[in-house]
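For this view, one protein chain was removed and the others were kept in their places.
Each chain carries a letter (A and B) given by its place in the written order, and its residues are counted from 1.
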Amino acid sequence: MAGIPLSHGLLVAVVLFALGLVGVLARRNLVFMLMSIEIMLNAAGLAFIAGGARWAQPDGQIMFILVLTLAAAEVSVGLALILALYHRLETLDADAADKLKG
Amino acid sequence: MLALLWLTPALPLLGFVILFATAGRLPASAVAAVGVGSVGLSAVIALIITASFLTTPPEGDFYRQVLWRWIAIGSFNPEVAFRLDPLSLVMMLVITFVGFLIHLYSSEFMAGDEGYSRFFASMNLFVAAMLILVLADDLLLLYAGWEGVGLCSYLLIGFWYRDPANGAAARKAFIVTRIGDTAMVVGLILLFTRLGTLAIPELMERAPQAWPAGSATATAAAALLLGGALGKSAQIPLQTWLPDAMAGPTPVSALIHAATMVTAGVYLIARTHVLFELAPAIQLAVAAIGAATLLLAAFSALNQHDFKRILAYSTISQIGYMFLALGAGAWTAAIFHFMTHAFFKALLFLAAGAVMMCIGDEHDIFRMGGLWRRLPLAFASFLIGAASLAALPLVTAGFYSKDMILWGAWTSGRGGPALWAAGLIGALVTAIYIFRAVFVVFFGEMQIAARSRYGWRIAVPLGVLSVLALGGGFVETPAALGHVEAFSRLLEAVLPTQREVAAAPATQATVMAIASFAALAGVFIAYLVYLRRVRAATILDTSAVQRLHRFWLAGWGFDWLYDRVLVRPFLWFAQLNRDDAVDAVYDGVAFSSRVSHAYLSRTQTGRVRWYAGWLVAGSLAAIAIAVFA
Partner (left out) sequence: MTAAFYVSAAIAVLSTVMAITRADAVHALLYLVVSLLAAASIFYVLGAPFAAVLEVIIYAGAIMVLFVFVVMMLNLGQAATIQERSWIKPRMWIGPAALTAVLMAEVAYVLWASRKGNFAGANVIEAEQVGIAFFGPYLLAVELASMLLLAGLVAACHLGRGDERK
């Protein structure tokens, strides 16, 4: 089994990461922003898996699992924040929460 | 018994700590017990020490008690040590004894004041600091006491701090004396760098070896120490603070601004007399300043309306006498006059305070009158004090000490008759101004009712001080009158006796008779002008005399002069200096940060996506550097 060129695997990861980044920057809805962050985290996990596969070591998967843990914790807190914010501002517009304006 | 010496300053200090730490939570009776008791115990210990010192004099006529070493820096090892010799013994006795009487008086005088505890705390601290000053074996420790009494003076002048005028008076006293203190510090540093020590005995030993008489360094050192003494003792040109210091409570004026603290300058000069003998020019300056001050202040006292200001100017004038004596080399006479002055001036202040208390805090003497019948004890005490101040012959203490000063001035090599003449004119004016106060306040028509009476705690100090003001002089009488020399023999070990000038006792008797005549003449003039109101006195109402009167009332215009010459140019310069180039730099920093703040704060949009975008841009730039560079 010859496998896949590492650069192709990483390319897929980068494309997914870039799409998530575009989503974070372009969308105003907080739920969509959080989803985009999940895409970026998943892309980072994919890059770890690809790297681990290249060297035939389990470390890549371990990093992926840690990223997964991080994602789980981040989503739970993030969603709770979105709910709290929605209760307070009655909107999901990220630009509405601009009290820190200088 | 001499080992108890450290207790004399320690007890008032302990009293201060107790009163200060409890911060007015103690009941008034406990405050009085602590405040008066600590000084009283201190006075008892001082008496025991004195008895022990006189009956079994220690070797070399001094006793040194080292408490601890202050610091050790190379060869600089100042010790906290007390030195008891006849000079400090006299000072200590007067301070504790007069201090105790004034504390006792205050316990009634200040009753009901909201700052009762604060008052006694400050007074106790003052007594402790003053004792440290006079007992110090080291100029450094002396300076610590010196500043301590200055602090207490500030605290007590501004005691009734709710009136801004009192605060201003306190600040004035502090700042003016600070000028002298600064000179004194420079003098101490000069002495230390040149002679390598600040211990007084070593200094006095090394100075004559290091410097010939009249050398520039000795002159500079003596001049700088004199600067400190001028500030503390309110002599020209630093005398302006003392009349304003009367803003404090009357017992404070009696203790600090008459009997003890203001004579610290006299003590300092007497203590370092070796230095002044090495600098004849400065010693002559001391005498000249003393003579000028005593005349200026006496004429000012002649024109005051405020009861306490008369006594304040009188104090300046009497310290002028002491400086005159110091300058003439009559060291013992100066200390003798310090002692008698402490008695009669404290008596005058306390009697005046009792009068003013009984008539509802009225200070203007022309609104009083005829009070002798209503306040007989206060009248008798004041009369005794006035007689002693005016040096009425034979029966008063002031007569003997002032006579000693005048005789010292007459026989001194420098100035001689000129200094004597100044002292004589001063004696005449002194008698006039103090009996003016006596006649105006206690005789004539009664204009104001005496409302309250005073209790034993005011009466006892008045009585005791009256006795001292009369009898305190008999420890030293001139050759023509019994020739008692107890006082000068006591001080022999510390202060050199004046060079004996070959003068017949007859000359001395003549000089004394002239001085006595001047004093009596002064009383008579005061009687004619202020009680009988003879027709010749109408000359006082002419405009020229009135103008002179206003000039003297304002203390010869020194405040006005200093305001124009020093304060206003300084303020003008400070105003001018506000917008200088240095400021522009700092203003520029402030301006640029304000402008950059205005621009940078626009980037704070509060929009999360905006922040994220810049975060990404920054990360990309960092990656670009890592990848391409």
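Note that in this section contacts are C-beta pairs under 8 Å (C-beta built on N, C-alpha and C of every residue); 3 or more make two chains touch, one makes a residue touch a chain.
Every value quoted in this text rests on a predicted model; they were computed, and no experiment measured them.
With the whole complex as reference, residues 613, 616-617, 620, 623-624, 627-628 of chain B touch the missing chain. Contact residues of chain A toward the unshown chain are 1-12, 14-29, 31-32, 34-36, 38-39, 42, 45-46, 49-54, 56-62, 64-66, 68-77, 79-84, 86-88, 92-93.
Just so it is clear, only the chains that are shown with their structure count from here on.
Against chain A, in their complex, chain B makes its touches with residues 600-609, 612-613, 616. Interface residues of chain A, counted against chain B in their complex, comprise 21, 24-25, 28, 33, 94-95, 97-102.
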